[in-house]
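Sending over a structure as structure tokens; questions will come in a sec.
All protein chains of the complex are present and in place, except for one that has been dropped.
Let's look at chain A:
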Amino acid sequence: MTAHARRHGHALAEYPPGDLAIWVFILAELLAFGVLFAAYAITRLKNLDLFNEMQLTLNRDAGALNTLLLITGSWFVARAVAAIKADRRHGAANFLLAGIASGFAFLVVKYFEYSAKFDAGISLDTNTFYMFYISLTMFHALHVVLGMVILGFVWNKARQGAYTAREHHGIETGASYWHMVDLVWIILFPLVYVMR
């Protein structure tokens, strides 16, 4: 496929953007989250009253705000990829930094959300619902942290001018992982915070 065809979408790329290894990792992560979501849905089925009652104690506004933050972070990073493809190296680095900042804001919101719950004496042992809520959201938050580490590494290289319109594999690798973190939360939010 020629560069011309790729730019104009006349032909489909053989592989997704970024390193192939990150895609193997992304698919493994999606599988893990898929199993956890199915486990949540099935456990809810056996504990309907408990799950419906406990869901009302969650901070839905915090969950929605965090959805907006991850979507915005994903958008910043997608703009970083678009920027480097236009050889806007400085712009690409700034968009990556904005993506990292969105992830940081997500963690701040999560910190306040968890603090309120832990101060109220809630833990993994409280009940089945909270066991799922805490483990599922913390598992996801770990992926936000890992995504920020990857983006931090890529941003550091980007601000040193390591990426160009021709060579920006690293940015696409970080971006693909970051979008996966967003994609998973897009299901987690309605499943845990809203569905009843």
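By definition in this document, a residue touches a chain if its C-beta (ideal position, glycine included) is under 8 Å from a C-beta of that chain, and two chains touch if they have at least 3 such contacts; residues count from 1.
Methods note: contacts and distances are computed from a predicted model.
K.L.:
Name the absent chain by its UniProt protein name; which of "Aspartyl/glutamyl-tRNA(Asn/Gln) amidotransferase subunit B", "Cytochrome c oxidase subunit IV", "Putrescine export system ATP-binding protein SapF" or "Sugar ABC transporter permease" is it?
P.N.:
"Cytochrome c oxidase subunit IV"
K.L.:
Tell me which of A:V108, A:L124, A:A165 or A:M195 is the one touching the absent chain.
P.N.:
Only one listed residue reaches the unshown chain, and that is A:M195.
K.L.:
Among A:L50, A:I71, A:A98 or A:A162, which one is in touch with the chain left out?
P.N.:
Hidden-chain contact among the options goes to A:I71.
K.L.:
Contacts of chain A with the missing chain: which residues?
P.N.:
These residues of chain A touch the chain that is not shown: 6, 9, 12-17, 23, 27, 30-31, 33-34, 37-38, 41-42, 44-45, 48, 52, 56, 60-61, 64, 67-68, 71-72, 74-75, 77-79, 81-83, 175-176, 179-180, 182-183, 186-187, 189-191, 193-196.
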